[in-house]
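The complex is shown incomplete by one protein chain, all other protein chains being positioned as in the whole.
On to chain A.
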Amino acid sequence: MPATLSLTSSPRALNTETWLQRLIVAGGLCFLLAALLMPLLTMLVKSLQNAAGEFAGLSNFIEYFSNPALTRSILNSLNIAFWTTVIVVSTAFVFAYALTRSGMVAKRGFRLLSMLPLFAPSLLPALSMIYLFGNQGILRDWLPVDSIYGPVGIVMGLSFWAFPHALMILITAFSNSDARLYEAARSMKTPSWRVFLTVTLPSVRYGLINTIFVIFTLTITDFGVAKVIGGQYNVLATDIYKQVVGQQNFQMGAVVSVILLLPALISFAVERRVQRQQSAQLSSRAVPMTPQKSPLRDALLALFCALVCGFLLLVIGMAVYASFITFWPYNMALSFNNYRFDMMDGGGWASYFNSLQMSAWTAFIGTAIVFLIAYMSEKIKPMPLARRLLQLLAMLPMAVPGIVLGLAYIFFFNHPQNPFNAIYGTMFILVLNTLVHFYTVCHLTAVTSLKQIDSEFEAVSASLKVPFYTTLRRVTLPLALPSVLDISVYLFVNAMTTVSAVVFLYSSETTLASVAVMHMDEAGDIAPAAAMAVLLMLTSLVAKGLHWLISHQILQRTQRWRQR
(Lines give C-alpha, C1' and ligand atoms only; values in the text may rest on other atoms or scores of the structure.)
Protein backbone atom coordinates (compact mmCIF):
# COMPACT_ATOMS: atom_id res chain seq x y z
CA MET A 1 0.00 0.00 0.00
CA PRO A 2 1.50 3.36 -0.91
CA ALA A 3 2.20 5.61 2.06
CA THR A 4 0.13 8.46 0.72
CA LEU A 5 -2.53 8.17 -1.86
CA SER A 6 -2.08 11.33 -3.83
CA LEU A 7 -5.48 12.67 -4.66
CA THR A 8 -4.90 16.36 -5.21
CA SER A 9 -8.27 17.95 -4.87
CA SER A 10 -10.08 17.55 -8.11
CA PRO A 11 -12.26 20.61 -8.75
CA ARG A 12 -14.98 20.55 -6.19
CA ALA A 13 -18.36 19.58 -7.46
CA LEU A 14 -20.26 22.79 -7.95
CA ASN A 15 -23.94 23.28 -7.51
CA THR A 16 -26.12 26.26 -8.26
CA GLU A 17 -25.74 27.53 -4.73
CA THR A 18 -21.97 27.75 -4.89
CA TRP A 19 -22.26 29.42 -8.28
CA LEU A 20 -24.63 31.99 -6.86
CA GLN A 21 -22.24 32.71 -4.00
CA ARG A 22 -19.35 33.10 -6.41
CA LEU A 23 -21.44 35.37 -8.58
CA ILE A 24 -22.31 37.67 -5.68
CA VAL A 25 -18.72 37.80 -4.40
CA ALA A 26 -17.53 38.60 -7.91
CA GLY A 27 -20.25 41.22 -8.26
CA GLY A 28 -19.26 42.86 -4.99
CA LEU A 29 -15.64 42.84 -6.02
CA CYS A 30 -16.44 44.43 -9.37
CA PHE A 31 -18.54 47.05 -7.61
CA LEU A 32 -15.72 48.13 -5.29
CA LEU A 33 -13.14 47.94 -8.06
CA ALA A 34 -15.19 50.09 -10.41
CA ALA A 35 -16.53 52.54 -7.85
CA LEU A 36 -13.43 52.95 -5.72
CA LEU A 37 -10.13 51.54 -6.86
CA MET A 38 -10.25 52.38 -10.55
CA PRO A 39 -11.25 56.03 -10.03
CA LEU A 40 -8.41 56.41 -7.54
CA LEU A 41 -5.92 54.81 -9.91
CA THR A 42 -7.14 57.03 -12.74
CA MET A 43 -6.47 60.00 -10.51
CA LEU A 44 -2.96 58.75 -9.77
CA VAL A 45 -2.34 58.48 -13.48
CA LYS A 46 -3.73 61.98 -14.05
CA SER A 47 -1.30 63.42 -11.54
CA LEU A 48 1.49 62.15 -13.79
CA GLN A 49 0.06 63.64 -16.98
CA ASN A 50 0.17 67.12 -18.47
CA ALA A 51 -2.85 69.15 -19.54
CA ALA A 52 -2.89 67.46 -22.93
CA GLY A 53 -3.07 64.04 -21.28
CA GLU A 54 0.49 62.99 -22.13
CA PHE A 55 2.75 61.29 -19.64
CA ALA A 56 4.78 63.94 -17.85
CA GLY A 57 6.51 61.98 -15.11
CA LEU A 58 6.87 63.84 -11.86
CA SER A 59 6.86 67.27 -13.48
CA ASN A 60 3.49 68.18 -11.93
CA PHE A 61 4.85 67.33 -8.50
CA ILE A 62 8.03 69.31 -9.16
CA GLU A 63 5.91 72.25 -10.23
CA TYR A 64 3.81 71.89 -7.10
CA PHE A 65 6.74 71.78 -4.70
CA SER A 66 8.48 74.71 -6.35
CA ASN A 67 5.45 76.91 -5.70
CA PRO A 68 5.60 78.13 -2.08
CA ALA A 69 2.05 79.46 -2.28
CA LEU A 70 0.87 75.89 -2.78
CA THR A 71 3.22 74.03 -0.45
CA ARG A 72 2.25 76.40 2.35
CA SER A 73 -1.08 74.59 2.45
CA ILE A 74 0.61 71.40 3.57
CA LEU A 75 1.89 73.10 6.70
CA ASN A 76 -1.43 74.87 7.18
CA SER A 77 -3.34 71.60 6.96
CA LEU A 78 -1.00 69.90 9.41
CA ASN A 79 -1.29 72.87 11.73
CA ILE A 80 -5.10 72.80 11.68
CA ALA A 81 -5.23 69.04 12.10
CA PHE A 82 -2.76 69.12 14.98
CA TRP A 83 -4.58 71.77 17.02
CA THR A 84 -8.03 70.39 16.36
CA THR A 85 -6.86 66.92 17.37
CA VAL A 86 -5.34 68.22 20.59
CA ILE A 87 -8.46 70.17 21.55
CA VAL A 88 -11.02 67.57 20.50
CA VAL A 89 -9.26 64.52 21.92
CA SER A 90 -8.48 66.09 25.30
CA THR A 91 -12.02 67.46 25.68
CA ALA A 92 -13.64 64.23 24.53
CA PHE A 93 -11.36 62.25 26.86
CA VAL A 94 -12.58 64.09 29.95
CA PHE A 95 -16.16 64.04 28.65
CA ALA A 96 -16.07 60.28 28.02
CA TYR A 97 -14.49 59.71 31.43
CA ALA A 98 -17.27 61.71 33.06
CA LEU A 99 -19.95 59.76 31.19
CA THR A 100 -18.56 56.31 31.91
CA ARG A 101 -16.59 56.44 35.13
CA SER A 102 -18.16 59.10 37.33
CA GLY A 103 -21.34 59.29 39.35
CA MET A 104 -22.26 62.55 37.62
CA VAL A 105 -25.93 63.49 37.18
CA ALA A 106 -27.74 63.93 33.84
CA LYS A 107 -25.41 61.61 31.92
CA ARG A 108 -28.11 60.73 29.41
CA GLY A 109 -28.83 64.35 28.67
CA PHE A 110 -25.16 65.21 28.19
CA ARG A 111 -24.72 62.24 25.94
CA LEU A 112 -27.69 63.14 23.73
CA LEU A 113 -26.60 66.78 23.43
CA SER A 114 -23.03 65.80 22.59
CA MET A 115 -24.26 63.79 19.59
CA LEU A 116 -26.04 66.78 17.98
CA PRO A 117 -23.10 67.84 15.73
CA LEU A 118 -23.36 64.49 13.93
CA PHE A 119 -26.58 65.72 12.33
CA ALA A 120 -25.29 69.07 11.17
CA PRO A 121 -23.44 69.64 7.90
CA SER A 122 -19.86 70.70 8.64
CA LEU A 123 -20.70 74.06 7.07
CA LEU A 124 -23.10 74.87 9.90
CA PRO A 125 -20.51 75.48 12.64
CA ALA A 126 -18.49 77.58 10.21
CA LEU A 127 -21.50 79.78 9.45
CA SER A 128 -22.27 79.98 13.13
CA MET A 129 -18.72 81.14 13.83
CA ILE A 130 -19.27 84.02 11.45
CA TYR A 131 -22.31 85.14 13.43
CA LEU A 132 -20.56 84.63 16.77
CA PHE A 133 -17.11 85.99 16.10
CA GLY A 134 -17.26 87.49 12.61
CA ASN A 135 -16.84 91.17 11.84
CA GLN A 136 -20.39 91.82 13.00
CA GLY A 137 -20.54 88.90 15.42
CA ILE A 138 -22.24 89.15 18.75
CA LEU A 139 -19.19 87.91 20.65
CA ARG A 140 -16.69 89.75 18.43
CA ASP A 141 -14.90 91.34 21.37
CA TRP A 142 -14.25 87.98 23.07
CA LEU A 143 -12.07 86.81 20.21
CA PRO A 144 -8.38 87.04 21.17
CA VAL A 145 -7.18 87.14 17.54
CA ASP A 146 -7.77 89.72 14.82
CA SER A 147 -10.17 87.76 12.65
CA ILE A 148 -12.20 84.59 12.82
CA TYR A 149 -11.54 84.05 9.11
CA GLY A 150 -8.45 81.86 9.33
CA PRO A 151 -6.96 79.10 11.41
CA VAL A 152 -8.82 79.97 14.62
CA GLY A 153 -12.19 79.79 12.92
CA ILE A 154 -11.35 76.55 11.17
CA VAL A 155 -10.11 74.91 14.37
CA MET A 156 -13.19 76.03 16.30
CA GLY A 157 -15.60 74.89 13.61
CA LEU A 158 -13.85 71.56 13.17
CA SER A 159 -13.70 71.00 16.91
CA PHE A 160 -17.48 71.33 17.09
CA TRP A 161 -17.98 68.96 14.18
CA ALA A 162 -15.40 66.31 15.11
CA PHE A 163 -16.25 66.17 18.81
CA PRO A 164 -18.92 63.41 18.73
CA HIS A 165 -16.73 61.21 16.52
CA ALA A 166 -13.98 61.28 19.14
CA LEU A 167 -16.46 60.89 21.97
CA MET A 168 -18.04 57.73 20.53
CA ILE A 169 -14.72 55.90 20.23
CA LEU A 170 -13.57 56.98 23.68
CA ILE A 171 -16.84 56.00 25.36
CA THR A 172 -16.42 52.52 23.90
CA ALA A 173 -12.83 52.41 25.11
CA PHE A 174 -13.79 53.51 28.62
CA SER A 175 -16.70 51.05 28.74
CA ASN A 176 -14.35 48.11 28.32
CA SER A 177 -13.24 48.15 31.91
CA ASP A 178 -12.59 45.32 34.30
CA ALA A 179 -13.84 46.12 37.78
CA ARG A 180 -11.67 43.42 39.29
CA LEU A 181 -8.50 45.29 38.33
CA TYR A 182 -9.76 48.30 40.31
CA GLU A 183 -10.69 46.11 43.26
CA ALA A 184 -7.25 44.53 43.19
CA ALA A 185 -5.60 47.96 43.04
CA ARG A 186 -7.71 49.25 45.92
CA SER A 187 -7.03 46.18 48.05
CA MET A 188 -3.34 46.95 47.66
CA LYS A 189 -4.01 50.49 48.92
CA THR A 190 -3.01 52.20 45.66
CA PRO A 191 -3.61 55.97 45.60
CA SER A 192 -6.20 56.99 43.02
CA TRP A 193 -3.77 58.91 40.79
CA ARG A 194 -1.68 55.79 40.51
CA VAL A 195 -4.75 53.68 39.72
CA PHE A 196 -5.50 56.15 36.92
CA LEU A 197 -1.96 55.89 35.53
CA THR A 198 -1.56 52.14 35.89
CA VAL A 199 -5.07 50.79 35.28
CA THR A 200 -7.32 53.36 33.61
CA LEU A 201 -4.89 54.81 31.11
CA PRO A 202 -3.50 51.49 29.85
CA SER A 203 -7.01 50.12 29.39
CA VAL A 204 -8.01 53.00 27.10
CA ARG A 205 -4.61 53.32 25.46
CA TYR A 206 -5.62 51.78 22.16
CA GLY A 207 -8.90 53.64 22.04
CA LEU A 208 -7.03 56.87 22.65
CA ILE A 209 -4.48 56.28 19.89
CA ASN A 210 -7.29 55.25 17.61
CA THR A 211 -9.20 58.44 18.37
CA ILE A 212 -6.18 60.60 17.70
CA PHE A 213 -5.72 59.12 14.25
CA VAL A 214 -9.40 59.20 13.36
CA ILE A 215 -9.73 62.85 14.33
CA PHE A 216 -6.49 63.76 12.59
CA THR A 217 -7.73 62.12 9.38
CA LEU A 218 -11.16 63.72 9.66
CA THR A 219 -9.80 67.21 10.16
CA ILE A 220 -6.93 67.16 7.70
CA THR A 221 -9.31 66.07 4.96
CA ASP A 222 -12.26 68.31 5.81
CA PHE A 223 -13.41 70.66 3.13
CA GLY A 224 -16.58 72.41 4.30
CA VAL A 225 -15.39 74.34 7.34
CA ALA A 226 -12.20 75.58 5.72
CA LYS A 227 -14.13 76.59 2.62
CA VAL A 228 -16.52 78.84 4.53
CA ILE A 229 -14.36 80.35 7.22
CA GLY A 230 -10.80 79.79 5.98
CA GLY A 231 -10.48 83.22 4.38
CA GLN A 232 -7.00 83.56 2.93
CA TYR A 233 -5.77 80.57 4.93
CA ASN A 234 -5.43 77.79 2.36
CA VAL A 235 -5.51 74.13 3.25
CA LEU A 236 -5.06 71.09 1.00
CA ALA A 237 -8.76 70.29 0.66
CA THR A 238 -9.69 73.82 -0.42
CA ASP A 239 -6.68 73.93 -2.74
CA ILE A 240 -8.07 70.97 -4.67
CA TYR A 241 -11.37 72.79 -5.05
CA LYS A 242 -9.67 75.99 -6.16
CA GLN A 243 -7.42 74.23 -8.66
CA VAL A 244 -10.31 72.33 -10.21
CA VAL A 245 -13.23 74.76 -10.04
CA GLY A 246 -11.34 78.06 -10.00
CA GLN A 247 -8.49 77.43 -12.41
CA GLN A 248 -9.71 74.33 -14.25
CA ASN A 249 -6.25 72.88 -13.55
CA PHE A 250 -7.23 69.23 -13.15
CA GLN A 251 -3.67 67.92 -13.14
CA MET A 252 -2.70 70.09 -10.18
CA GLY A 253 -5.92 69.06 -8.45
CA ALA A 254 -4.83 65.46 -8.86
CA VAL A 255 -1.38 66.26 -7.47
CA VAL A 256 -2.80 67.92 -4.35
CA SER A 257 -5.20 65.00 -3.98
CA VAL A 258 -2.32 62.54 -4.00
CA ILE A 259 -0.56 64.62 -1.37
CA LEU A 260 -3.70 64.78 0.77
CA LEU A 261 -4.16 61.05 0.38
CA LEU A 262 -0.77 60.38 1.98
CA PRO A 263 -1.35 61.50 5.59
CA ALA A 264 -4.80 59.93 5.48
CA LEU A 265 -3.38 56.61 4.28
CA ILE A 266 -0.62 56.66 6.88
CA SER A 267 -2.94 57.39 9.77
CA PHE A 268 -5.36 54.82 8.40
CA ALA A 269 -2.64 52.15 8.36
CA VAL A 270 -1.59 52.97 11.91
CA GLU A 271 -5.18 52.93 13.07
CA ARG A 272 -5.81 49.50 11.57
CA ARG A 273 -2.74 48.15 13.33
CA VAL A 274 -3.86 49.51 16.64
CA GLN A 275 -7.35 48.14 16.14
CA ARG A 276 -6.01 44.67 15.58
CA GLN A 277 -4.12 44.71 18.85
CA GLN A 278 -7.05 45.97 20.82
CA SER A 279 -9.31 43.05 20.11
CA ALA A 280 -7.24 40.68 22.22
CA GLN A 281 -7.06 43.04 25.16
CA LEU A 282 -10.18 42.45 27.18
CA SER A 283 -10.83 38.98 28.48
CA SER A 284 -14.34 37.66 28.17
CA ARG A 285 -14.45 37.08 31.90
CA ALA A 286 -14.01 40.74 32.77
CA VAL A 287 -16.52 42.15 35.21
CA PRO A 288 -17.89 45.53 34.09
CA MET A 289 -17.43 48.21 36.69
CA THR A 290 -20.13 50.42 38.13
CA PRO A 291 -18.98 53.98 38.73
CA GLN A 292 -18.72 55.21 42.30
CA LYS A 293 -19.98 58.56 43.50
CA SER A 294 -17.53 61.22 44.58
CA PRO A 295 -19.26 64.59 45.14
CA LEU A 296 -16.44 67.03 44.37
CA ARG A 297 -15.10 65.20 41.34
CA ASP A 298 -18.59 64.60 39.97
CA ALA A 299 -19.54 68.26 40.39
CA LEU A 300 -16.40 69.42 38.58
CA LEU A 301 -16.97 66.94 35.76
CA ALA A 302 -20.63 67.97 35.46
CA LEU A 303 -19.51 71.59 35.20
CA PHE A 304 -17.05 70.66 32.48
CA CYS A 305 -19.66 68.70 30.53
CA ALA A 306 -22.11 71.56 30.91
CA LEU A 307 -19.55 73.97 29.46
CA VAL A 308 -18.86 71.72 26.49
CA CYS A 309 -22.54 71.13 25.81
CA GLY A 310 -23.11 74.85 26.27
CA PHE A 311 -20.62 75.54 23.49
CA LEU A 312 -22.27 72.97 21.20
CA LEU A 313 -25.72 74.44 21.89
CA LEU A 314 -24.40 77.97 21.42
CA VAL A 315 -23.07 77.10 17.97
CA ILE A 316 -26.28 75.36 16.90
CA GLY A 317 -28.51 77.95 18.55
CA MET A 318 -26.64 80.79 16.86
CA ALA A 319 -27.17 79.26 13.42
CA VAL A 320 -30.86 78.65 14.13
CA TYR A 321 -31.36 82.14 15.51
CA ALA A 322 -29.46 83.82 12.68
CA SER A 323 -31.49 81.94 10.09
CA PHE A 324 -34.63 83.70 11.33
CA ILE A 325 -33.14 87.24 11.46
CA THR A 326 -34.48 89.32 8.60
CA PHE A 327 -31.28 91.24 7.81
CA TRP A 328 -28.33 90.92 10.18
CA PRO A 329 -27.38 93.22 11.91
CA TYR A 330 -29.64 96.01 10.66
CA ASN A 331 -33.07 94.46 10.87
CA MET A 332 -33.15 92.04 13.77
CA ALA A 333 -36.86 91.23 13.35
CA LEU A 334 -37.62 87.51 13.12
CA SER A 335 -38.99 86.24 9.82
CA PHE A 336 -38.94 83.30 7.45
CA ASN A 337 -37.38 85.39 4.66
CA ASN A 338 -34.15 83.41 4.68
CA TYR A 339 -36.03 80.20 4.01
CA ARG A 340 -37.29 81.47 0.65
CA PHE A 341 -34.50 79.58 -1.09
CA ASP A 342 -35.94 80.05 -4.55
CA MET A 343 -34.77 83.65 -4.46
CA MET A 344 -31.13 82.63 -3.92
CA ASP A 345 -28.24 80.89 -5.64
CA GLY A 346 -27.71 77.18 -5.36
CA GLY A 347 -30.88 75.71 -6.79
CA GLY A 348 -33.46 76.70 -4.20
CA TRP A 349 -35.94 74.28 -2.72
CA ALA A 350 -35.38 71.93 -5.64
CA SER A 351 -31.93 71.18 -4.31
CA TYR A 352 -33.40 70.33 -0.93
CA PHE A 353 -35.72 67.78 -2.52
CA ASN A 354 -32.85 66.48 -4.63
CA SER A 355 -30.92 65.96 -1.41
CA LEU A 356 -33.84 64.10 0.13
CA GLN A 357 -34.14 61.90 -2.91
CA MET A 358 -30.41 61.23 -3.08
CA SER A 359 -30.23 60.40 0.63
CA ALA A 360 -33.20 58.05 0.44
CA TRP A 361 -31.68 56.17 -2.49
CA THR A 362 -28.30 55.98 -0.80
CA ALA A 363 -29.87 54.65 2.38
CA PHE A 364 -32.01 52.14 0.51
CA ILE A 365 -29.62 50.76 -2.10
CA GLY A 366 -26.53 51.35 0.01
CA THR A 367 -27.77 49.31 2.96
CA ALA A 368 -28.60 46.38 0.69
CA ILE A 369 -25.21 46.45 -1.01
CA VAL A 370 -23.25 46.93 2.22
CA PHE A 371 -25.06 44.12 3.98
CA LEU A 372 -24.80 41.68 1.11
CA ILE A 373 -21.07 42.29 0.66
CA ALA A 374 -20.43 42.09 4.40
CA TYR A 375 -22.40 38.85 4.55
CA MET A 376 -20.42 37.37 1.69
CA SER A 377 -17.09 38.36 3.16
CA GLU A 378 -18.00 37.06 6.63
CA LYS A 379 -20.13 33.97 6.26
CA ILE A 380 -19.37 32.29 2.97
CA LYS A 381 -16.62 29.78 2.31
CA PRO A 382 -15.69 29.83 -1.40
CA MET A 383 -13.15 32.15 -3.00
CA PRO A 384 -11.09 33.03 0.08
CA LEU A 385 -8.73 35.29 -1.86
CA ALA A 386 -11.52 37.29 -3.45
CA ARG A 387 -13.14 37.71 -0.05
CA ARG A 388 -9.88 38.93 1.47
CA LEU A 389 -9.59 41.49 -1.29
CA LEU A 390 -13.20 42.48 -0.67
CA GLN A 391 -12.49 43.12 3.00
CA LEU A 392 -9.40 45.15 2.16
CA LEU A 393 -11.23 47.29 -0.38
CA ALA A 394 -14.09 47.84 2.05
CA MET A 395 -11.65 49.43 4.51
CA LEU A 396 -10.10 51.77 1.95
CA PRO A 397 -12.83 54.47 1.74
CA MET A 398 -12.03 55.43 5.34
CA ALA A 399 -8.68 56.74 4.14
CA VAL A 400 -9.96 58.56 1.08
CA PRO A 401 -11.00 62.19 1.68
CA GLY A 402 -14.39 63.02 0.13
CA ILE A 403 -13.01 65.72 -2.10
CA VAL A 404 -10.35 63.37 -3.45
CA LEU A 405 -12.98 60.74 -4.20
CA GLY A 406 -15.12 63.34 -5.94
CA LEU A 407 -12.24 64.43 -8.17
CA ALA A 408 -11.35 60.83 -8.88
CA TYR A 409 -14.93 60.28 -10.05
CA ILE A 410 -14.62 63.15 -12.53
CA PHE A 411 -11.48 61.62 -13.99
CA PHE A 412 -12.91 58.14 -14.17
CA PHE A 413 -16.56 58.56 -15.09
CA ASN A 414 -16.22 61.65 -17.28
CA HIS A 415 -13.74 59.87 -19.51
CA PRO A 416 -15.43 59.54 -22.92
CA GLN A 417 -14.29 55.95 -23.32
CA ASN A 418 -15.72 54.80 -20.01
CA PRO A 419 -18.78 52.61 -20.59
CA PHE A 420 -20.31 54.05 -17.42
CA ASN A 421 -19.93 57.52 -18.84
CA ALA A 422 -23.71 57.86 -19.10
CA ILE A 423 -24.15 58.08 -15.34
CA TYR A 424 -22.07 61.26 -15.22
CA GLY A 425 -24.23 64.19 -14.19
CA THR A 426 -27.10 62.01 -12.99
CA MET A 427 -28.50 61.28 -9.56
CA PHE A 428 -26.98 57.84 -9.78
CA ILE A 429 -23.36 59.02 -9.64
CA LEU A 430 -24.16 61.10 -6.54
CA VAL A 431 -25.67 58.06 -4.83
CA LEU A 432 -22.73 55.88 -5.85
CA ASN A 433 -20.17 58.41 -4.72
CA THR A 434 -21.85 59.03 -1.36
CA LEU A 435 -22.20 55.32 -0.70
CA VAL A 436 -18.53 54.65 -1.42
CA HIS A 437 -17.45 57.70 0.59
CA PHE A 438 -19.16 56.41 3.76
CA TYR A 439 -18.74 52.74 2.97
CA THR A 440 -16.23 51.69 5.63
CA VAL A 441 -18.20 52.57 8.75
CA CYS A 442 -21.28 50.82 7.36
CA HIS A 443 -19.26 47.78 6.42
CA LEU A 444 -17.72 47.59 9.89
CA THR A 445 -21.14 47.92 11.53
CA ALA A 446 -22.49 45.08 9.41
CA VAL A 447 -19.43 42.90 9.97
CA THR A 448 -19.52 43.45 13.73
CA SER A 449 -23.13 42.38 13.96
CA LEU A 450 -22.56 39.41 11.66
CA LYS A 451 -19.62 38.30 13.77
CA GLN A 452 -21.93 38.13 16.78
CA ILE A 453 -24.11 35.60 14.97
CA ASP A 454 -23.09 31.97 15.51
CA SER A 455 -20.68 31.01 12.74
CA GLU A 456 -22.10 27.50 12.60
CA PHE A 457 -25.53 28.53 11.25
CA GLU A 458 -24.32 28.15 7.68
CA ALA A 459 -22.87 24.71 8.48
CA VAL A 460 -26.12 23.61 10.11
CA SER A 461 -28.16 24.84 7.13
CA ALA A 462 -25.89 23.01 4.73
CA SER A 463 -26.31 19.79 6.72
CA LEU A 464 -30.08 20.27 6.59
CA LYS A 465 -29.85 20.88 2.83
CA VAL A 466 -31.31 24.36 3.19
CA PRO A 467 -29.78 26.83 0.69
CA PHE A 468 -27.76 29.69 2.15
CA TYR A 469 -30.15 32.39 0.91
CA THR A 470 -33.00 30.84 2.84
CA THR A 471 -30.96 31.02 6.03
CA LEU A 472 -29.92 34.56 5.15
CA ARG A 473 -33.58 35.55 4.79
CA ARG A 474 -35.04 33.57 7.67
CA VAL A 475 -32.30 33.83 10.27
CA THR A 476 -29.32 36.07 9.56
CA LEU A 477 -31.19 39.13 8.32
CA PRO A 478 -33.74 39.16 11.18
CA LEU A 479 -30.89 38.79 13.68
CA ALA A 480 -28.92 41.64 12.15
CA LEU A 481 -31.95 43.89 11.66
CA PRO A 482 -31.01 46.49 14.30
CA SER A 483 -27.64 47.11 12.70
CA VAL A 484 -29.19 47.15 9.23
CA LEU A 485 -31.42 49.97 10.39
CA ASP A 486 -28.42 51.74 11.93
CA ILE A 487 -26.58 51.55 8.63
CA SER A 488 -29.50 52.98 6.70
CA VAL A 489 -29.91 55.98 8.99
CA TYR A 490 -26.16 56.58 9.04
CA LEU A 491 -26.12 56.66 5.26
CA PHE A 492 -29.17 58.92 5.12
CA VAL A 493 -27.80 61.49 7.55
CA ASN A 494 -24.39 61.61 5.93
CA ALA A 495 -25.83 61.81 2.43
CA MET A 496 -27.92 64.77 3.60
CA THR A 497 -25.02 66.68 5.11
CA THR A 498 -21.98 65.84 2.98
CA VAL A 499 -20.43 68.48 0.78
CA SER A 500 -16.92 67.44 -0.08
CA ALA A 501 -17.53 64.34 -2.18
CA VAL A 502 -20.44 65.62 -4.23
CA VAL A 503 -19.21 69.16 -4.85
CA PHE A 504 -17.68 68.17 -8.22
CA LEU A 505 -20.40 65.81 -9.33
CA TYR A 506 -23.79 67.54 -9.28
CA SER A 507 -25.36 68.90 -12.45
CA SER A 508 -27.92 71.63 -12.99
CA GLU A 509 -30.68 69.04 -12.54
CA THR A 510 -29.17 67.47 -9.48
CA THR A 511 -28.12 70.40 -7.30
CA LEU A 512 -27.91 69.44 -3.66
CA ALA A 513 -28.86 71.33 -0.51
CA SER A 514 -25.49 70.95 1.18
CA VAL A 515 -23.76 72.32 -1.91
CA ALA A 516 -26.35 75.09 -2.04
CA VAL A 517 -25.27 76.13 1.48
CA MET A 518 -21.76 76.58 0.14
CA HIS A 519 -22.86 78.50 -2.93
CA MET A 520 -25.11 80.82 -0.96
CA ASP A 521 -22.22 81.51 1.39
CA GLU A 522 -19.95 82.19 -1.58
CA ALA A 523 -22.50 84.65 -2.93
CA GLY A 524 -22.60 86.42 0.42
CA ASP A 525 -26.04 85.14 1.40
CA ILE A 526 -24.87 83.91 4.74
CA ALA A 527 -28.25 83.94 6.44
CA PRO A 528 -30.01 81.78 3.83
CA ALA A 529 -26.96 79.50 3.90
CA ALA A 530 -27.43 79.15 7.64
CA ALA A 531 -31.14 78.56 7.11
CA MET A 532 -30.47 75.73 4.66
CA ALA A 533 -27.88 74.24 7.01
CA VAL A 534 -30.40 74.34 9.84
CA LEU A 535 -33.00 72.72 7.59
CA LEU A 536 -30.55 69.94 6.75
CA MET A 537 -29.84 69.36 10.41
CA LEU A 538 -33.54 69.31 11.20
CA THR A 539 -34.17 66.78 8.42
CA SER A 540 -31.40 64.54 9.73
CA LEU A 541 -32.81 64.76 13.23
CA VAL A 542 -36.29 63.89 11.97
CA ALA A 543 -34.81 60.94 10.05
CA LYS A 544 -33.06 59.81 13.20
CA GLY A 545 -36.27 60.19 15.20
CA LEU A 546 -38.19 58.20 12.61
CA HIS A 547 -35.51 55.58 12.62
CA TRP A 548 -35.82 55.30 16.36
CA LEU A 549 -39.60 54.98 16.16
CA ILE A 550 -39.57 52.51 13.30
CA SER A 551 -36.86 50.34 14.74
CA HIS A 552 -38.64 50.42 18.06
CA GLN A 553 -41.85 49.28 16.37
CA ILE A 554 -40.21 46.67 14.16
CA LEU A 555 -38.10 45.31 16.97
CA GLN A 556 -41.16 45.03 19.18
CA ARG A 557 -42.91 42.99 16.54
CA THR A 558 -40.18 40.87 15.02
CA GLN A 559 -37.79 40.46 17.91
CA ARG A 560 -40.16 38.74 20.30
CA TRP A 561 -37.55 36.03 20.75
CA ARG A 562 -35.16 38.48 22.41
CA GLN A 563 -37.36 38.58 25.50
CA ARG A 564 -36.75 35.81 27.93
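Definition applied: a contact is a pair of C-beta atoms (placed from the backbone, for glycine too) under 8 Å apart; a residue touches a chain by one contact, two chains touch by 3 or more; residues count from 1.
Criterion: contacts and distances are computed from a predicted model.
Student: Which name from "Iron(III) transport system ATP-binding protein", "Thioredoxin", "Twin-arginine translocation signal domain-containing protein" or "Predicted lipoprotein" does UniProt give the chain that's left off?
Tutor: "Iron(III) transport system ATP-binding protein"
Student: May I ask which residue of A:Val199, A:Val475 or A:Leu541 touches the chain that does not appear here?
Tutor: Reading the full complex, the residue touching the unseen chain is A:Val475.
Student: From the listed residues A:Trp193, A:Tyr330 or A:Trp561, report the one that touches the chain absent from this view.
Tutor: Of the candidates A:Trp193, A:Tyr330 or A:Trp561, A:Trp561 is in touch with the missing chain.
Student: Just name the one of A:Thr18, A:Asn337 or A:Thr426 that touches the chain not displayed here.
Tutor: Once the missing chain is taken into account, the touching residue is A:Thr18.
Student: If the hidden chain were put back, which residues of chain A would touch it?
Tutor: 1, 3-15, 17-18, 381, 454, 456-457, 459-467, 470, 474-475, 478-479, 558-562, 564
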